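One chain of protein is taken out of this complex; the other chains stay put.
Moving on, here comes chain A:
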Amino acid sequence: MTWLQTSASLIYLISAVCYVIGVHMMRSPKTARRGNILSGIGMALAVIMIMVELIDQGKITLTGWIVLFAGLLIGIVYGVVKARKVPMTDVPQLVSLFNAVGGGAAATIGIFDYTHEALGTSLSLAFSIPVLLDIVIGGITFSGSLIATGKLSGHVSGKPISFPGDKLLNGIAVLAIIVAAVWMIGFPSAYWPLVLSLVASLVFGLLMTMPIGGADMPVVVSLLNAFTGLAVAFAGFVIDNQVLIIAGALVGAAGTILTLQMAEAMNRSVANILAGGFGGGESTG
């Protein structure tokens, strides 16, 4: 390891520690705000470090920098403005929107690496399994969270939506994901399993969230939040970056526990909520 790689690894480790302690501090009202700031400091460290690494490697093209910073800048402006302007009662749908784009980003990274590294070659399981899980889970949270946002904000009806044959379509989506998985893992890679897994997971995300009533939405948002954590962790496997693996797994596990607690507070079980069709009407958030 060069001096820079060593310091980068250590900074990533410090950043991971910040997330864990941050979550720990967010459990109590007195320290919650400082906990969030600490986790934000960890995030800033990780971002600064990856920038330093990229500058040092000198591999990224000028267009790459421009594209990257254009995306970041527009995203930051949009995110901060939204987060500041939205009334406090509308926070759940905002969290859901931010969660959707997080899942979208994870899936995009999977798609990038699959098409960049892998097309036409035989894949090792060590690559194909994480990349598939990344794209599928990311796709599910992307479309599912967008529907959840729509339901919470009233753009999509808060009532449980079902239509004849939706269960069948759901089954087909699951089957398609399995077919894509076998195809991706068992054969030299091509575009079609990628397209199939992406489309099927987007459809599955829609169908998973549609039948759930508005009142149950916060629990679903929390569940999808945990899903995104896992998608990010698998994206970490794909690009071999451990800070993504640690933070993603942390959010996945902590988010799952939080989801169970939220369901319990409503006297519902998560399985019940996902079966759908009980909680009706708009959520008061």
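The rule we apply is simple: a residue touches a chain if its C-beta (ideal position, glycine included) is under 8 Å from a C-beta of that chain, and two chains touch if they have at least 3 such contacts; residues count from 1.
Quick note on the criterion: contacts and distances are computed from a predicted model.
Matching "proton-translocating NAD(P)(+) transhydrogenase", "Xanthine dehydrogenase YagS FAD-binding subunit", "Phosphate transport system permease protein PstA" or "Tryptophan synthase beta chain" against the UniProt entry of the left-out chain gives the name "proton-translocating NAD(P)(+) transhydrogenase". The chain that is not drawn here is touched, among residues A:V80, A:I178, A:V195 or A:A275, by A:V80. Interface with the hidden chain, as seen from chain A, comprises residues 15-16, 19-20, 22-24, 26-29, 32-33, 35-37, 39-40, 43, 46-47, 50-51, 54, 57, 59-61, 63-65, 67-76, 78-80, 82-84, 86, 88, 91-92, 94-95, 97-99, 101-102, 104-106, 108-109, 111-113, 115-116, 126, 218, 221-222, 225-226, 228-229, 232-233, 235-237, 239-258, 261-262, 265.
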